[in-house]
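Here is chain A:
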Amino acid sequence: MISVSNLSKSIIDGAQTKSVLEDVSFVVEQGQSLSITGESGAGKSTLLHLIAALDKPDDGIISVNGLQLDKTLSDKQADSYRKTLLGMVFQQFNLIDCLSVWDNISFTARINGVYDQDYIQHLLEQLDITRHQAKLPVELSGGEQQRVSVARALAHRPKILLADEPTGNLDDKNSELVSELLFSLCASTSTSFIIVTHSQEIARKANKHLHLSNGKLHAID
Partner candidate 1 sequence: MAKLTHLPLLALASMLTACKPAQVADSSENGVFKSVSQTSQGLKQTNKNYEMKFPLDHGAHPEFGIEWWYLTANLVGSDGKDYGLQWTLFRIANPEGKTTLWNNNQSFMAHSSVHGPEQSWFEQKFARGNVGTSGVSIQPFNAFIDDWVFNASSSSLIPASLQFSIESDLVANLQLSTEKPLVLHGDNGYSEKFYAQDGVESPASYYYSQPYIEVSGQLALPDKTIEVSGDAWFDHEWTSQVLPENTSGWDWFALHLSKNSKLMLARVRHDTQADHWIGTYISDDGNVFPLTSSDIKAKVNKTEEVEGRNLPLNWSISVERFGVDLETKPMKVNQWVPGLVAYYEGAIEFNGTHTGKGFMELTGY
Partner candidate 2 sequence: MQLTEWRSLLRLSWYSYKHAFFPLLFVLLAMLAASSGFTTVLKINQTAKNSYQSANQYLVSGVYFRIESRHSDQPLTKLDYATLRRDGFTKLVPILRSSQRISQKDDANPRRIELVGIDIFALPASSFIQMSEGNGSSNNADPIPPFWQSPFSLIAHENLRDFLSTESTWFLTNGNELPQIHYIETQELANELILDIGALQSLLEVEHLTELLVVGNLNKAEQSQLEAALPAHLKLSSFRSGDDAQQLTGSFHLNLLAMGILMFVVCMFVVMNALHLLIQRRINHFRICRQLGIGRQQLFLSLAIEWIVVSIVMGLLGALLGSFLAQQLTPSVNQTLQGLYGVRVTYSTASYWQYAGITVTANVLGTLCALSLPLSQLNATLAKIRNSRGFVFRQQHHVWFIAAILLAIGAYLVAVSTQGLFFGFVVVALVLFCGCSLLIYFLPILLKGLFKLVPKSKVMLSWSLADSVGLSRSSKIACCAFFIAIATNVGMNLMIDSFRNATEQWLQQRLTANYYLYSEDPKEFFAALSNSNLDVRVVPRQTLLADFGDAKVRLNSYPTDELYQDALAFEHSQESPWPGFVAGTHIFISQQTANHFDLSLGDKVIVSATFPSQKKPKLFERTVAAIYYDYGNTEKQMLLPQQVFDKSVESRLYALHVKPEDRERFDNWYQSIIPLNNTNVVGIEQLLITSMQTFDRTFIITGSLNIVTLAVAAISLITSFLLINQGSAATHSLIRSLGIPNLKLSIWILFQYSLIILLSCLMAIPFGIILSWLLINFINVQAFGWSYPMILSSISVFKLASASVGLLVIAMLIPTYIRAKKPILKELKWLS
């Protein structure tokens, strides 16, 4: 479960301090999905970075399965959290271009010592990229690459999957395919799933939909 309480974050923009998130609170149960929309600069990516322990909040608490992600969290704890509990999918596919598809997918799983060949095979089949497993990322199309990054994010069975505009660089067809796969895989693996998206259509697929505007969160449904 992810619990966000009274989260606030400011950034220094030149000579001014700008409030990016203001008193944001929400809960995502285990296995649930949450979509976050908002205009550019609303604070969506910042929120995701805070949940991913890539940054620290000014105020408030993020609690993930009992682990408090606040100012006191050490780098070591953050690294461990990201390695074991978290999976991330980015807008830029960010595959390691010198490793094959298989090696990319199994990277985090191997680091965690939870490498499961069968599970990875299953993910490949689910994502329809089995035939590409020996190829290098540069040999794949954009949609295929993003599917590989989805597989990598799930290969170590994380508790949480964060996706920051995962379909931003894809065409409509691939966007639909990838988003559908994300939601279904997370549901099937009881992985909490938070997705930041511009697409209302994709946002509606989630269990919950929140809208960020000027750092404040509004529930949509």
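As a selection rule, all candidates are chains of the complex that A comes from, given by their letters.
Throughout what follows, a contact is a pair of C-beta atoms (placed from the backbone, for glycine too) under 8 Å apart; a residue touches a chain by one contact, two chains touch by 3 or more; residues count from 1.
Values in this document were obtained by computation on a predicted structure and should not be read as measured data.
Of the numbered chains 1 or 2, all belong to the complex, but just one touches chain A: 2.
Against candidate 2, in their complex, chain A makes its touches with residues 45, 49, 52, 54-55, 75-76, 79-84, 86, 88, 90-92, 94, 96-99, 103, 106-108, 110-111, 115, 136, 138-139, 164.
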